[in-house]
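There's a structure below that I have some questions on.
With one protein chain removed, the remaining protein chains of the complex are shown where they sit.
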Amino acid sequence: MIEATLDFLSAYSTLIALVGVNALLALSVWVTLYAGQLTLGNAAFMAVGAYVAALLERHLGTPFPLALACGAAVAALVAVPLGLTVFRLRGVYLAIATLAFGEVLRVILLATPITGGGQGLNGIPPTTELWHIYLSLAVVAYVLWRVQGATVGRAWAAVREDEIAAASQGIAVRRYKLAAFVAGALVAGWAGGLSAHITFSIEPNDFAFGKAVQILVFAVVGGIPNPLGPIFGAALFTALPELLRPLRDYRDIFQGLVLLAVIIYLPRGLVTVSQLRRTRRLQQIGAADVA
Amino acid sequence: MLLEALGLAKRFGGVHAVADVDLAVGDRQVIGLIGPNGAGKTTLVNLISGHLRADAGAIRLAGEDITRLAPHALTARGIARTFQGVRLFKGLSAFDNVLIGTHSRMRSDVVRRLWPRGVPDRADREQALSLLARIGLARRANALAGELAYGDQRRLEIARALASKPRLLILDEPAAGMNPTETAALRELMRALVSEGVAILLIEHDVRLVMGTCERVAVLNFGRKIAEGTPAEVQADPAVREAYLGAEVA
Partner (left out) sequence: MLEQLYNAIFIGSIYALFAVGFALVFSVLDILNLAHPTVFMLGAFAALFAIGTLGLPWYVAVPFAVVASGLFGIALDRIAFAPLRRRGAPPLSAMISSLAITLIVVRLVELRYGGDFITFPSGTVPSFLIRIGDATLEGVRLAIILLAVGLMAGLTFLVRQTQLGRDIRALAENPRAARILGVDVERAIAATFFISSALGGLAGVLLGFAYNSVDSKMGLPLELRAFTVMVVGGMGSLPGAVVGAYVLGLGEVASLVYLPAELRDAFAFGLLFLVLIVRPTGLFGQRATDRA
């Protein structure tokens, strides 16, 4: 039994690793969505984390965990100017602004010589183990789950529901929005560092618009009510191409169909299937979903 | 004097929503603010609660200049409000709505909460429950705020505002849509709050409620204060009658 499991793990280790990383990325978006902020910038924060971690290791010989932490920290730092400037925007405008910010970041990465420009970085040691990824995932998911019931979580929920009323309850709305962006960037940066050490090489195109949208889809399609949603969404859509392998050329079409079906019949996400009635009530009373 | 607003002005484009308005609310006072629709009452309240920035004038709370402070800073200093159209957190439970009202008094508890059985301060939870009980919603504590009946929602909003233990409570048309029983209950609540040390600024169209609870009434029209005095004085003021009914035919 154990042998069979280990065999399975090693055969599919790349896929399982990818699921884990995508789950982390989906959680990074979940945090900001929980506060009502629609973001498409996390692919760029992932890129920052990836490049910083890889470069520190290569040029300064930084030990792996420290490199990851620095990558995440720099990503969080870079998120500050974003959070400080976009607090007035909502919904679609906010999404576009974060996307634009992310793209500018990516282009800067492209243009900075030390990052290897369009060729990216090669020969990154494959230091990441499965347990690194899943331990990170477990910790982040747990922390986010508990944060929901803490003052911060409630403040975020209030900001999501009604910013003006939230301000009158003593919530410093701008500060909490900023915190949501920074928290998301932190997780995305950490995931980026992990991801760079699986794929051996990274280049700016890995972190473009497509990736940003993909992450958002994981989170939204998975569902927002709790951290399990984005994890599930990431798992499903990362594994789907593998599961659909027999369909070969028609994979993308089926993926599109699945996505379409989910978003039309379960617009608040897959995990809401277990609470359909409650979700319908929430929709009817106009409770905030995302922007 | 608890709250002093002097010479407040606010323009939107070419429109003077509020022009040169003075308003004062003393400790344990109930001050009424009335005027026809569009007179600038809600704009004035938005200026006092920090949601709008005044173009001119000053606001002082117990002597401290609060003119430029953001809403959340004002709540921390003891100003709470309800909104004209009821702005509850619709997707959250009634209990959570009131609990969030205590935000300015809560301690940051992220670290404590990480431990599996950590719960928010018992004191905060108990206060939220007792406020819900006070307005008669204890049994609906877990109901989604957006699903409550309109009258319940209005009362819930007041409970949420009270959760921050304000010195000054601003009520923006709290009786709109209430039946006589509910209005009477509201009047009782206001009297009780005053005896507990809360001052109230009441914006209302319900004349009887205003006259029955307010010691002084200010009247706005076209953004200016056109009259101020006791309810009786204001009711007799011809300028007030003209504002509501149009010019007197001689």
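Labels A and B are assigned to the chains in the order they are written; within every chain, residues are numbered from 1.
We adopt the following convention: contacts are C-beta pairs under 8 Å (C-beta built on N, C-alpha and C of every residue); 3 or more make two chains touch, one makes a residue touch a chain.
Model, not experiment: these values are computed from the prediction.
Across the whole complex, the hidden chain's contacts among the shown chains comprise A. Only one residue from A:97, A:133, A:198 or A:215 touches the chain missing from this view: A:97. Against the chain not shown here, chain A presents residues 38, 85-86, 88-93, 96-97, 99-101, 103-104, 107-108, 110-111, 117-118, 209, 213, 216-217, 220-221, 249-250, 252-253, 255-257, 259-260, 263-264, 267, 283, 289-291.
Just so we're on the same page, only the chains that are shown with their structure count from here on.
Centre-to-centre spacing of chain A and chain B amounts to 40 Å, using the average Cα coordinate of each chain. The part of chain B that touches chain A in the complex is made up of residues 49-51, 70-73, 75-76, 80-81, 83, 87-92, 96, 99-101, 103-110, 112-114, 116, 118-120, 144, 146-147, 160-161, 163-164. Those residues of chain A whose C-beta lies close enough to touch chain B in the complex are 142-143, 146-147, 149-152, 154-155, 157-158, 161-162, 164-173, 281-282, 285-288.
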